[in-house]
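What follows is a single structure, and I will ask about it in a moment.
A protein chain is absent from this complex, but the other protein chains hold their places.
Moving on, here comes chain A:
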Amino acid sequence: MNYPDESTYGTKADIISTVEFNHTGELLATGDKGGRVVIFQREQESKNQVHRRGEYNVYSTFQSHEPEFDYLKSLEIEEKINKIRWLPQQNAAYFLLSTNDKTVKLWKVSERDKRPEGYNLKDEEGRLRDPATITTLRVPVLRPMDLMVEATPRRVFANAHTYHINSISVNSDYETYMSADDLRINLWNFEITNQSFNIVDIKPANMEELTEVITAAEFHPHHCNTFVYSSSKGTIRLCDMRASALCDRHTKFFEEPEDPSNRSFFSEIISSISDVKFSHSGRYIMTRDYLTVKVWDLNMENRPIETYQVHDYLRSKLCSLYENDCIFDKFECVWNGSDSVIMTGSYNNFFRMFDRNTKRDVTLEASRENSKPRAILKPRKVCVGGKRRKDEISVDSLDFSKKILHTAWHPSENIIAVAATNNLYIFQDKVN
């Protein structure tokens, strides 16, 4: 695997909270803590500038969510965008779903490059003409104008979640999608905003009995009746919506038996799954917990088929990480287009890639200090033992405030987007 080179894009001051390519990879959307969505578009490759093989430039920026105040509970609802998911393109416009803790919105992003001119009742500035002065009629014509990209909210799906929404997932039927919060999952039809079906509910009758929450959920990429959701206890449930209206009984239950030699008071916390993703093929699911990434075969429930250590050197630091709350950080994970490589983030602006076939892995860093644009990224290494080599960094020097929680991989090419706090990095594979 070639090491990528880099083009860097600095974004606004706010922290990026989600990153997602659309289905063709032409567009890349980011959401931030301030409720804004920024969409980048890949340049058309031109013969003149061969070395600029399709860079991403800002295409559209809009305010998706605003802070709200819930008077009933006397608390503020954050405008932070938790997730963005694209709909497959069906016409000239682009559609995406964006969500904060409580409300999902469907946005339409469309281009306007023509405008009508030659109205009869208005002049060119839009002022009304005195009808008495109009003596002839003309047909307005469309004339080219500077490209304008506008985003309009087409649907608002509100008031269906008591708890915080952590996931949204578009179904392969392109007619429905689901939204999941800590205790419930709801199924929506894109056309209907005042109704949603509750398909999973794990809220106990008595809240005092609550010991487990939903952490992530996703639809199967091909089977529109199948979805999975993960829990804070490190389990994954696969559900079939054809079985019953309320999918409280799972079809499959994935859980790895605990390793008794590694048992500690933090075992449960580090087993909590922060992200679950189907492979593009639909045959596997990948889960991320605090220290590892696991790949599961849908046909084998009792253990994962592959386990990758992301940063095992943190295992001896769990108490400090519990104290400073880092142990609760929710890292995401992604597949590449061919499901052969998986990627996830870590601390110190490091992110890791694992090649499932060669079993090789690499640690890379997303930071301006260490890389110039177009330079090849240098692999990084964390030193665990005593002797630290020149380029290595020791565990105690890691910056835990620089965490890479959100990454995205182009659906077909080796282009990745990495969000490092308030900066977005886009890396592309170097040609030859």
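One rule holds in what follows: a residue touches a chain if its C-beta (ideal position, glycine included) is under 8 Å from a C-beta of that chain, and two chains touch if they have at least 3 such contacts; residues count from 1.
We take it that contacts and distances are computed from a predicted model.
Matching "WD repeat-containing protein 41", "Mitochondrial inner membrane protease ATP23", "Histidine-containing phosphotransfer protein" or "Cell division cycle associated 4" against the UniProt entry of the left-out chain gives the name "Cell division cycle associated 4". Remark: the omitted chain is touched by one listed residue; of A:72, A:92 or A:128 this is A:72. Looking at A:44, A:135, A:206 or A:299, the residue that reaches the missing chain in the full complex is A:206. Contact with the undisplayed chain is limited, among A:134, A:319 or A:384, to A:319.
Note on the undisplayed chain: of the listed residues A:24, A:63, A:162 or A:244, the one touching it is A:162. Considering A:64, A:100, A:235 or A:287, the position touching the chain not shown turns out to be A:235 (whole complex).
Along chain A, the points of touch with the absent chain fall at residues 71-77, 101, 159-160, 162-164, 182-183, 194-195, 202, 204-213, 215, 231-233, 235, 237, 248, 250, 253, 263-266, 268-269, 272, 316, 318-319, 322-323, 325, 328.
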